[in-house]
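Structure, as C-alpha coordinates:
Only a single protein chain was left out; the remaining protein chains are all shown in position.
Let's turn to subunit A:
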Amino acid sequence: MSIAEGTTAPSILSANRISKSFGEIPVLFSVDFDIRPGEVHAIIGENGAGKSTLIKILSGIEQPTSGTIVYDGKTVTLPPNGEAEAMGIVLIHQELNLAEHLTVADSIFLGREIKKWGFLDLNEMRRRSAEILDSLHVRVDPDARISTLSVADKQMVEIAKAISRDARVLIMDEPTAVLSVGETETLFEQIRRLTARGVAVIFISHKLDEIMALAQCVTVLRDGQLIATVGTENLTPDSIAQMMVGRELSNLYPPKHEPDVDAPIVLSVRGLVAPGVKDVSFDLRRGEILGFAGLIGSGRTAVAEAIVGLTNKSAGDVSLNGQPTAFTDVAKSVDAGLAYMTKDRKGRGLLLNVGLQPNLTLLTLKKHLKNGFLDGNSEQQALERATRRFDIRARDASVRVGQLSGGNQQKLMLGKTMETEPDIIIMDEPTRGIDVGTKQQIYHIVAALAAEGKSIIVISSEMQEVIGLAHRVLVMRNGRLAGQLEGAEIVEAEIMRYAAGIKQDGDNDNRISA
(Lines give C-alpha, C1' and ligand atoms only; values in the text may rest on other atoms or scores of the structure.)
Protein backbone atom coordinates (compact mmCIF):
# COMPACT_ATOMS: atom_id res chain seq x y z
CA MET A 1 0.00 0.00 0.00
CA SER A 2 1.40 3.37 -0.89
CA ILE A 3 1.66 6.30 1.44
CA ALA A 4 -0.78 8.34 -0.65
CA GLU A 5 -3.49 5.77 -0.11
CA GLY A 6 -2.43 5.37 3.49
CA THR A 7 -3.02 8.96 4.43
CA THR A 8 -6.69 8.61 3.63
CA ALA A 9 -7.13 5.43 5.67
CA PRO A 10 -7.75 6.04 9.37
CA SER A 11 -4.98 4.85 11.66
CA ILE A 12 -5.59 1.68 13.58
CA LEU A 13 -3.32 2.41 16.50
CA SER A 14 -1.99 5.73 17.63
CA ALA A 15 -0.23 7.19 20.61
CA ASN A 16 -0.71 10.82 21.57
CA ARG A 17 1.82 12.74 23.63
CA ILE A 18 3.04 9.64 25.41
CA SER A 19 5.52 10.19 28.25
CA LYS A 20 7.05 7.54 30.43
CA SER A 21 9.34 7.65 33.44
CA PHE A 22 10.98 4.87 35.38
CA GLY A 23 11.50 6.33 38.82
CA GLU A 24 12.55 9.93 38.45
CA ILE A 25 14.24 9.20 35.17
CA PRO A 26 12.13 10.09 32.16
CA VAL A 27 12.55 7.75 29.23
CA LEU A 28 9.98 9.08 26.75
CA PHE A 29 8.95 12.70 26.29
CA SER A 30 5.57 13.40 24.72
CA VAL A 31 5.96 11.06 21.77
CA ASP A 32 3.36 10.84 19.01
CA PHE A 33 3.06 7.76 16.88
CA ASP A 34 0.48 6.29 14.57
CA ILE A 35 0.12 3.45 12.14
CA ARG A 36 -2.45 2.54 9.49
CA PRO A 37 -3.62 -0.90 8.41
CA GLY A 38 -1.34 -2.49 5.84
CA GLU A 39 1.58 -0.28 6.70
CA VAL A 40 5.06 -1.17 7.90
CA HIS A 41 6.20 1.54 10.26
CA ALA A 42 9.77 1.34 11.49
CA ILE A 43 11.06 2.81 14.74
CA ILE A 44 14.74 3.55 14.95
CA GLY A 45 17.06 5.19 17.41
CA GLU A 46 20.19 4.70 19.43
CA ASN A 47 20.45 2.14 22.21
CA GLY A 48 18.37 3.32 25.10
CA ALA A 49 16.49 5.85 22.97
CA GLY A 50 13.23 4.36 24.22
CA LYS A 51 12.10 2.23 21.26
CA SER A 52 11.32 -0.87 23.26
CA THR A 53 9.64 1.23 25.91
CA LEU A 54 7.43 2.86 23.30
CA ILE A 55 6.25 -0.40 21.82
CA LYS A 56 5.73 -1.89 25.27
CA ILE A 57 3.36 0.98 25.91
CA LEU A 58 1.69 0.42 22.54
CA SER A 59 1.01 -3.18 23.52
CA GLY A 60 -0.02 -2.59 27.11
CA ILE A 61 3.03 -4.22 28.71
CA GLU A 62 3.93 -0.87 30.26
CA GLN A 63 1.50 1.90 31.10
CA PRO A 64 2.40 5.44 30.02
CA THR A 65 3.00 8.06 32.71
CA SER A 66 0.91 10.44 30.65
CA GLY A 67 -0.68 10.55 27.21
CA THR A 68 -3.35 8.49 25.51
CA ILE A 69 -3.59 5.52 23.22
CA VAL A 70 -6.22 5.29 20.53
CA TYR A 71 -7.03 1.90 19.10
CA ASP A 72 -9.57 1.53 16.33
CA GLY A 73 -10.81 5.08 16.84
CA LYS A 74 -11.42 4.68 20.56
CA THR A 75 -9.26 5.91 23.41
CA VAL A 76 -8.28 2.81 25.36
CA THR A 77 -6.28 1.67 28.34
CA LEU A 78 -4.55 -1.44 27.11
CA PRO A 79 -4.65 -4.41 29.47
CA PRO A 80 -1.28 -5.43 30.89
CA ASN A 81 0.67 -8.70 30.65
CA GLY A 82 0.17 -9.27 26.95
CA GLU A 83 -3.60 -9.52 27.27
CA ALA A 84 -3.81 -6.99 24.46
CA GLU A 85 -3.15 -9.99 22.21
CA ALA A 86 -6.80 -10.84 22.47
CA MET A 87 -7.55 -7.40 21.02
CA GLY A 88 -5.27 -8.07 18.07
CA ILE A 89 -2.09 -6.33 19.22
CA VAL A 90 0.71 -8.88 19.19
CA LEU A 91 4.24 -8.15 20.35
CA ILE A 92 7.45 -10.05 19.72
CA HIS A 93 9.83 -9.01 22.47
CA GLN A 94 13.39 -7.95 21.85
CA GLU A 95 14.62 -10.73 24.10
CA LEU A 96 13.36 -14.22 23.46
CA ASN A 97 10.45 -15.14 25.65
CA LEU A 98 10.01 -18.86 25.31
CA ALA A 99 9.72 -21.43 28.07
CA GLU A 100 12.78 -23.62 27.54
CA HIS A 101 11.13 -26.91 28.44
CA LEU A 102 8.07 -26.68 26.25
CA THR A 103 8.02 -28.14 22.77
CA VAL A 104 7.84 -25.94 19.70
CA ALA A 105 4.15 -26.72 19.16
CA ASP A 106 3.35 -26.09 22.83
CA SER A 107 5.04 -22.72 22.58
CA ILE A 108 3.28 -21.64 19.44
CA PHE A 109 -0.12 -22.38 20.95
CA LEU A 110 0.69 -21.34 24.49
CA GLY A 111 -2.28 -19.61 26.05
CA ARG A 112 -4.71 -20.54 23.27
CA GLU A 113 -4.36 -24.25 23.05
CA ILE A 114 -6.65 -26.07 20.66
CA LYS A 115 -8.98 -28.36 22.57
CA LYS A 116 -11.24 -31.24 21.70
CA TRP A 117 -13.83 -32.29 24.28
CA GLY A 118 -11.94 -30.31 26.88
CA PHE A 119 -8.64 -32.06 26.23
CA LEU A 120 -5.64 -30.74 24.33
CA ASP A 121 -5.72 -31.68 20.69
CA LEU A 122 -2.02 -32.34 20.36
CA ASN A 123 -2.15 -33.66 16.84
CA GLU A 124 -3.99 -30.66 15.51
CA MET A 125 -1.61 -28.28 17.23
CA ARG A 126 1.35 -30.20 15.87
CA ARG A 127 -0.08 -30.13 12.37
CA ARG A 128 -0.86 -26.42 12.45
CA SER A 129 2.57 -25.64 13.90
CA ALA A 130 4.26 -27.60 11.15
CA GLU A 131 2.22 -25.66 8.61
CA ILE A 132 3.19 -22.26 9.98
CA LEU A 133 6.84 -23.24 10.36
CA ASP A 134 6.81 -24.53 6.83
CA SER A 135 5.53 -21.23 5.50
CA LEU A 136 8.52 -19.64 7.21
CA HIS A 137 10.88 -22.26 5.77
CA VAL A 138 11.97 -23.18 9.27
CA ARG A 139 13.14 -26.72 9.57
CA VAL A 140 12.42 -27.56 13.18
CA ASP A 141 10.36 -30.40 14.51
CA PRO A 142 7.17 -29.23 16.26
CA ASP A 143 7.98 -31.77 18.97
CA ALA A 144 11.50 -30.46 19.62
CA ARG A 145 12.12 -28.83 22.97
CA ILE A 146 12.83 -25.11 22.82
CA SER A 147 16.01 -25.62 24.82
CA THR A 148 17.50 -27.66 21.97
CA LEU A 149 17.03 -24.95 19.34
CA SER A 150 19.55 -22.41 18.13
CA VAL A 151 18.93 -18.77 18.92
CA ALA A 152 17.85 -18.13 15.33
CA ASP A 153 15.36 -20.99 15.37
CA LYS A 154 13.97 -19.76 18.66
CA GLN A 155 13.44 -16.37 17.07
CA MET A 156 11.66 -18.01 14.13
CA VAL A 157 9.42 -19.88 16.56
CA GLU A 158 8.55 -16.57 18.20
CA ILE A 159 7.69 -15.19 14.80
CA ALA A 160 5.61 -18.25 13.95
CA LYS A 161 3.80 -17.84 17.24
CA ALA A 162 3.04 -14.20 16.53
CA ILE A 163 1.96 -14.83 12.96
CA SER A 164 -0.43 -17.56 14.10
CA ARG A 165 -2.13 -15.08 16.40
CA ASP A 166 -4.45 -13.32 13.92
CA ALA A 167 -2.85 -10.00 14.68
CA ARG A 168 -4.22 -6.70 13.48
CA VAL A 169 -1.16 -4.91 14.72
CA LEU A 170 2.05 -6.93 14.81
CA ILE A 171 4.92 -5.36 16.69
CA MET A 172 8.43 -6.74 16.29
CA ASP A 173 11.33 -5.58 18.45
CA GLU A 174 14.55 -6.32 16.57
CA PRO A 175 13.36 -9.63 15.17
CA THR A 176 16.24 -9.83 12.72
CA ALA A 177 19.05 -9.26 15.23
CA VAL A 178 19.72 -12.98 15.42
CA LEU A 179 18.73 -13.95 11.89
CA SER A 180 20.91 -14.45 8.86
CA VAL A 181 20.20 -13.00 5.43
CA GLY A 182 18.13 -15.92 4.20
CA GLU A 183 15.94 -16.08 7.27
CA THR A 184 15.47 -12.34 7.19
CA GLU A 185 14.28 -12.60 3.58
CA THR A 186 11.64 -15.20 4.47
CA LEU A 187 10.52 -13.11 7.38
CA PHE A 188 10.10 -10.13 5.08
CA GLU A 189 8.08 -12.20 2.63
CA GLN A 190 5.74 -13.14 5.44
CA ILE A 191 5.50 -9.56 6.63
CA ARG A 192 4.58 -8.41 3.12
CA ARG A 193 1.94 -11.13 2.95
CA LEU A 194 0.47 -9.95 6.24
CA THR A 195 0.44 -6.31 5.27
CA ALA A 196 -1.30 -7.19 2.02
CA ARG A 197 -4.05 -8.58 4.24
CA GLY A 198 -4.24 -5.26 6.06
CA VAL A 199 -2.16 -6.09 9.13
CA ALA A 200 -0.22 -3.14 10.50
CA VAL A 201 3.40 -3.92 11.34
CA ILE A 202 5.66 -1.97 13.67
CA PHE A 203 9.24 -2.93 13.16
CA ILE A 204 12.34 -2.05 15.16
CA SER A 205 15.78 -2.69 13.72
CA HIS A 206 19.25 -1.27 13.82
CA LYS A 207 19.86 -2.47 10.28
CA LEU A 208 19.09 0.51 8.11
CA ASP A 209 19.05 -1.35 4.82
CA GLU A 210 16.28 -3.58 6.16
CA ILE A 211 14.26 -0.55 7.04
CA MET A 212 14.73 0.90 3.58
CA ALA A 213 13.60 -2.38 2.07
CA LEU A 214 10.57 -2.98 4.22
CA ALA A 215 9.09 0.12 5.77
CA GLN A 216 6.98 2.87 4.26
CA CYS A 217 7.46 5.12 7.19
CA VAL A 218 10.14 5.69 9.84
CA THR A 219 9.88 7.23 13.28
CA VAL A 220 13.18 8.38 14.71
CA LEU A 221 13.68 8.60 18.47
CA ARG A 222 16.66 10.16 20.19
CA ASP A 223 17.03 10.25 23.98
CA GLY A 224 13.32 9.66 24.37
CA GLN A 225 12.35 12.54 22.09
CA LEU A 226 10.50 12.18 18.84
CA ILE A 227 12.87 13.54 16.19
CA ALA A 228 10.82 12.95 13.07
CA THR A 229 8.37 10.67 11.31
CA VAL A 230 9.13 10.48 7.60
CA GLY A 231 8.36 8.38 4.57
CA THR A 232 11.25 6.15 3.55
CA GLU A 233 11.10 7.14 -0.12
CA ASN A 234 12.80 10.44 0.72
CA LEU A 235 15.56 8.84 2.74
CA THR A 236 18.93 7.20 2.40
CA PRO A 237 20.51 5.01 5.08
CA ASP A 238 22.97 7.84 5.68
CA SER A 239 20.32 10.44 6.32
CA ILE A 240 18.48 8.12 8.72
CA ALA A 241 21.67 7.42 10.61
CA GLN A 242 22.32 11.10 10.87
CA MET A 243 18.89 11.80 12.31
CA MET A 244 19.39 9.00 14.79
CA VAL A 245 22.67 10.03 16.29
CA GLY A 246 22.29 13.75 15.68
CA ARG A 247 25.62 14.11 13.95
CA GLU A 248 27.18 13.14 10.67
CA LEU A 249 28.34 9.55 10.60
CA SER A 250 31.32 9.18 8.35
CA ASN A 251 33.59 6.15 8.15
CA LEU A 252 31.49 3.52 9.82
CA TYR A 253 34.47 1.23 9.34
CA PRO A 254 37.99 2.34 10.22
CA PRO A 255 40.68 2.01 7.54
CA LYS A 256 42.18 -1.46 7.37
CA HIS A 257 45.81 -1.96 8.33
CA GLU A 258 46.83 -5.36 7.11
CA PRO A 259 49.11 -7.20 9.52
CA ASP A 260 52.70 -7.81 8.41
CA VAL A 261 53.06 -10.85 6.22
CA ASP A 262 55.68 -12.15 8.60
CA ALA A 263 53.64 -11.44 11.72
CA PRO A 264 53.87 -14.50 13.95
CA ILE A 265 51.02 -16.97 14.06
CA VAL A 266 49.40 -16.72 17.48
CA LEU A 267 46.64 -19.26 17.12
CA SER A 268 46.74 -22.31 14.96
CA VAL A 269 43.96 -24.84 14.66
CA ARG A 270 44.41 -28.15 12.84
CA GLY A 271 41.79 -30.74 12.04
CA LEU A 272 39.41 -29.62 14.76
CA VAL A 273 36.48 -31.96 15.29
CA ALA A 274 33.90 -31.16 17.95
CA PRO A 275 30.12 -31.10 18.32
CA GLY A 276 28.95 -29.19 15.23
CA VAL A 277 32.48 -28.95 13.78
CA LYS A 278 33.86 -31.33 11.18
CA ASP A 279 37.55 -30.89 10.48
CA VAL A 280 38.42 -27.21 10.64
CA SER A 281 41.94 -25.83 10.24
CA PHE A 282 43.08 -22.22 10.22
CA ASP A 283 45.73 -19.82 11.48
CA LEU A 284 45.46 -16.42 13.08
CA ARG A 285 48.29 -13.93 12.90
CA ARG A 286 49.27 -11.29 15.32
CA GLY A 287 47.40 -8.05 14.68
CA GLU A 288 44.96 -9.72 12.33
CA ILE A 289 41.20 -9.38 12.23
CA LEU A 290 39.85 -12.65 10.94
CA GLY A 291 36.20 -12.77 9.94
CA PHE A 292 34.08 -15.89 10.23
CA ALA A 293 31.11 -15.71 7.90
CA GLY A 294 28.48 -18.28 7.09
CA LEU A 295 24.87 -19.05 7.64
CA ILE A 296 23.49 -19.38 11.13
CA GLY A 297 24.13 -22.88 12.38
CA SER A 298 27.13 -23.37 10.08
CA GLY A 299 29.36 -24.14 13.06
CA ARG A 300 31.16 -20.86 13.69
CA THR A 301 30.15 -20.65 17.34
CA ALA A 302 30.90 -24.34 17.73
CA VAL A 303 34.49 -23.76 16.54
CA ALA A 304 34.96 -20.95 19.05
CA GLU A 305 33.45 -22.89 21.93
CA ALA A 306 35.61 -25.91 21.18
CA ILE A 307 38.77 -23.78 21.09
CA VAL A 308 38.18 -22.14 24.46
CA GLY A 309 37.12 -25.36 26.14
CA LEU A 310 33.40 -24.85 26.49
CA THR A 311 32.79 -28.03 24.55
CA ASN A 312 35.05 -31.04 24.25
CA LYS A 313 36.85 -31.53 20.99
CA SER A 314 37.07 -35.08 19.83
CA ALA A 315 40.06 -34.58 17.53
CA GLY A 316 42.44 -31.94 16.31
CA ASP A 317 45.14 -29.67 17.70
CA VAL A 318 45.07 -26.14 18.92
CA SER A 319 48.27 -24.26 19.54
CA LEU A 320 48.82 -20.86 21.01
CA ASN A 321 52.01 -19.05 20.07
CA GLY A 322 53.36 -22.34 18.79
CA GLN A 323 52.65 -24.19 22.03
CA PRO A 324 50.14 -27.03 21.77
CA THR A 325 47.30 -26.44 24.20
CA ALA A 326 44.10 -28.15 25.17
CA PHE A 327 41.81 -25.96 27.18
CA THR A 328 39.47 -28.03 29.28
CA ASP A 329 37.65 -25.06 30.70
CA VAL A 330 37.24 -21.35 30.13
CA ALA A 331 39.43 -20.37 33.06
CA LYS A 332 42.46 -21.90 31.35
CA SER A 333 41.89 -20.15 28.05
CA VAL A 334 41.32 -16.83 29.80
CA ASP A 335 44.57 -17.29 31.71
CA ALA A 336 46.34 -18.01 28.45
CA GLY A 337 45.11 -14.70 27.04
CA LEU A 338 42.31 -16.02 24.87
CA ALA A 339 38.82 -14.68 25.52
CA TYR A 340 35.50 -15.58 23.96
CA MET A 341 32.49 -13.29 23.99
CA THR A 342 29.27 -15.22 23.58
CA LYS A 343 26.47 -14.17 21.26
CA ASP A 344 23.79 -15.15 23.77
CA ARG A 345 24.05 -12.24 26.14
CA LYS A 346 20.86 -13.04 28.03
CA GLY A 347 21.36 -16.75 28.51
CA ARG A 348 25.14 -17.10 28.60
CA GLY A 349 26.70 -13.70 28.93
CA LEU A 350 25.13 -11.70 31.72
CA LEU A 351 23.40 -12.17 35.06
CA LEU A 352 20.21 -10.26 34.46
CA ASN A 353 19.06 -9.99 38.06
CA VAL A 354 22.13 -8.30 39.49
CA GLY A 355 23.79 -4.96 38.87
CA LEU A 356 26.45 -3.84 36.43
CA GLN A 357 29.44 -4.20 38.70
CA PRO A 358 29.20 -7.89 39.60
CA ASN A 359 28.61 -8.63 35.94
CA LEU A 360 31.59 -6.68 34.72
CA THR A 361 34.05 -8.31 37.10
CA LEU A 362 32.65 -11.83 37.21
CA LEU A 363 35.17 -13.16 34.72
CA THR A 364 38.11 -11.46 36.39
CA LEU A 365 37.27 -11.46 40.10
CA LYS A 366 40.78 -12.59 40.91
CA LYS A 367 42.06 -9.19 39.83
CA HIS A 368 39.94 -7.53 42.50
CA LEU A 369 41.17 -9.47 45.49
CA LYS A 370 43.15 -7.79 48.24
CA ASN A 371 44.64 -10.27 50.71
CA GLY A 372 42.15 -12.82 49.44
CA PHE A 373 39.13 -10.56 49.97
CA LEU A 374 37.10 -8.71 47.39
CA ASP A 375 38.00 -5.07 47.01
CA GLY A 376 34.84 -3.13 46.26
CA ASN A 377 36.72 0.03 45.35
CA SER A 378 38.76 -1.65 42.72
CA GLU A 379 35.60 -3.17 41.25
CA GLN A 380 33.95 0.23 41.28
CA GLN A 381 36.91 1.74 39.44
CA ALA A 382 36.77 -1.02 36.86
CA LEU A 383 33.12 -0.21 36.26
CA GLU A 384 33.84 3.47 35.88
CA ARG A 385 36.61 2.73 33.40
CA ALA A 386 34.48 0.35 31.36
CA THR A 387 31.54 2.72 31.41
CA ARG A 388 33.68 5.42 29.89
CA ARG A 389 35.52 3.24 27.43
CA PHE A 390 32.47 1.48 26.06
CA ASP A 391 30.00 4.30 26.62
CA ILE A 392 27.65 2.16 28.68
CA ARG A 393 24.53 4.11 29.49
CA ALA A 394 22.40 3.10 32.43
CA ARG A 395 19.73 4.92 34.32
CA ASP A 396 21.93 4.72 37.39
CA ALA A 397 24.61 2.41 38.66
CA SER A 398 22.23 0.31 40.71
CA VAL A 399 19.91 -0.85 37.92
CA ARG A 400 19.77 -4.53 37.32
CA VAL A 401 21.32 -5.53 34.03
CA GLY A 402 18.01 -6.95 32.86
CA GLN A 403 16.64 -3.40 32.83
CA LEU A 404 19.34 -2.02 30.55
CA SER A 405 18.48 -1.49 26.92
CA GLY A 406 19.67 -4.35 24.74
CA GLY A 407 22.54 -2.43 23.22
CA ASN A 408 23.87 -1.37 26.57
CA GLN A 409 23.82 -4.96 27.73
CA GLN A 410 25.92 -5.80 24.71
CA LYS A 411 28.42 -3.08 25.54
CA LEU A 412 28.63 -4.27 29.12
CA MET A 413 29.40 -7.76 27.89
CA LEU A 414 32.13 -6.40 25.66
CA GLY A 415 33.51 -4.60 28.69
CA LYS A 416 33.40 -7.79 30.72
CA THR A 417 35.33 -9.68 28.07
CA MET A 418 37.94 -6.96 27.67
CA GLU A 419 38.53 -6.94 31.44
CA THR A 420 40.59 -10.09 30.89
CA GLU A 421 43.03 -8.07 28.77
CA PRO A 422 43.22 -10.82 26.19
CA ASP A 423 45.75 -11.12 23.38
CA ILE A 424 43.29 -13.04 21.26
CA ILE A 425 39.63 -12.18 21.30
CA ILE A 426 36.88 -14.18 19.68
CA MET A 427 33.80 -12.00 19.33
CA ASP A 428 30.59 -13.79 18.48
CA GLU A 429 28.12 -11.36 16.88
CA PRO A 430 29.74 -8.39 18.63
CA THR A 431 27.29 -5.77 17.45
CA ARG A 432 24.04 -7.65 17.75
CA GLY A 433 21.35 -5.16 18.66
CA ILE A 434 23.70 -2.20 18.68
CA ASP A 435 22.92 1.15 17.06
CA VAL A 436 25.03 2.53 14.21
CA GLY A 437 26.74 5.14 16.34
CA THR A 438 27.89 2.55 18.83
CA LYS A 439 28.74 0.10 16.10
CA GLN A 440 31.12 2.65 14.73
CA GLN A 441 32.69 2.98 18.18
CA ILE A 442 33.04 -0.78 18.51
CA TYR A 443 34.55 -1.15 15.05
CA HIS A 444 37.12 1.48 15.91
CA ILE A 445 37.87 -0.26 19.19
CA VAL A 446 38.37 -3.54 17.35
CA ALA A 447 40.65 -1.92 14.79
CA ALA A 448 42.63 -0.17 17.52
CA LEU A 449 43.09 -3.45 19.35
CA ALA A 450 44.38 -5.07 16.20
CA ALA A 451 46.75 -2.18 15.61
CA GLU A 452 48.07 -2.70 19.14
CA GLY A 453 49.00 -6.23 18.18
CA LYS A 454 45.99 -8.09 19.50
CA SER A 455 44.43 -10.69 17.25
CA ILE A 456 40.73 -10.79 16.74
CA ILE A 457 38.26 -13.27 15.34
CA VAL A 458 34.92 -11.72 14.46
CA ILE A 459 32.06 -14.14 13.96
CA SER A 460 29.23 -12.25 12.34
CA SER A 461 26.11 -12.87 10.37
CA GLU A 462 26.12 -9.29 9.26
CA MET A 463 27.96 -9.53 6.01
CA GLN A 464 28.78 -5.82 5.83
CA GLU A 465 30.48 -6.04 9.16
CA VAL A 466 32.75 -8.87 8.14
CA ILE A 467 33.53 -7.14 4.86
CA GLY A 468 34.18 -3.78 6.48
CA LEU A 469 36.29 -5.07 9.30
CA ALA A 470 38.16 -8.26 8.47
CA HIS A 471 41.55 -8.60 6.82
CA ARG A 472 40.70 -12.14 5.85
CA VAL A 473 37.40 -14.00 5.85
CA LEU A 474 36.72 -17.67 6.37
CA VAL A 475 33.32 -18.89 5.31
CA MET A 476 31.83 -21.87 7.06
CA ARG A 477 29.20 -24.24 5.86
CA ASN A 478 27.83 -27.31 7.66
CA GLY A 479 30.63 -27.46 10.18
CA ARG A 480 33.41 -27.15 7.60
CA LEU A 481 35.40 -24.32 6.11
CA ALA A 482 33.93 -23.74 2.67
CA GLY A 483 36.36 -21.08 1.60
CA GLN A 484 38.70 -18.25 2.35
CA LEU A 485 38.69 -14.73 0.99
CA GLU A 486 41.39 -12.11 1.17
CA GLY A 487 41.79 -8.45 0.26
CA ALA A 488 39.73 -7.44 -2.73
CA GLU A 489 38.01 -10.83 -2.94
CA ILE A 490 36.04 -10.01 0.20
CA VAL A 491 32.71 -9.09 -1.31
CA GLU A 492 29.17 -10.06 -0.47
CA ALA A 493 28.55 -12.18 -3.53
CA GLU A 494 31.63 -14.34 -2.94
CA ILE A 495 30.80 -14.90 0.72
CA MET A 496 27.25 -15.89 -0.20
CA ARG A 497 28.48 -18.32 -2.82
CA TYR A 498 30.62 -20.17 -0.30
CA ALA A 499 28.06 -19.95 2.46
CA ALA A 500 25.31 -21.38 0.28
CA GLY A 501 27.54 -24.15 -1.03
CA ILE A 502 27.58 -22.97 -4.64
CA LYS A 503 31.34 -22.70 -4.53
CA GLN A 504 33.83 -24.69 -2.51
CA ASP A 505 37.54 -24.47 -1.84
CA GLY A 506 37.78 -28.25 -1.54
CA ASP A 507 40.43 -28.65 -4.23
CA ASN A 508 42.94 -26.29 -2.69
CA ASP A 509 42.60 -26.93 1.00
CA ASN A 510 46.14 -25.84 1.66
CA ARG A 511 45.18 -22.28 0.93
CA ILE A 512 42.92 -22.20 3.93
CA SER A 513 45.64 -23.24 6.25
CA ALA A 514 48.16 -20.91 4.67
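Please note the rule applied: a contact is a pair of C-beta atoms (placed from the backbone, for glycine too) under 8 Å apart; a residue touches a chain by one contact, two chains touch by 3 or more; residues count from 1.
Methods note: contacts and distances are computed from a predicted model.
Choosing from "ABC transporter permease", "Sarcosine oxidase subunit alpha family protein", "3-isopropylmalate dehydratase small subunit" or "Glutamate mutase subunit E", the protein name stored in UniProt for the chain missing from the display reads "ABC transporter permease".
The hidden chain makes contact, of the residues A:Val230, A:Leu363, A:Ile445 or A:Met496, with A:Leu363. The hidden chain makes contact, of the residues A:Met156, A:Ala306 or A:Val334, with A:Val334.
Within the full complex, the residue among A:Gln94, A:Ser107 or A:Thr387 touching the omitted chain is A:Thr387.
Listed by residue number, the positions of subunit A touching the unshown chain are 21-23, 25, 48-49, 223-224, 310, 329-331, 334, 340, 342, 347-354, 356, 358, 362-363, 365-366, 369, 372-374, 380, 383-384, 387-388, 391-398, 416.
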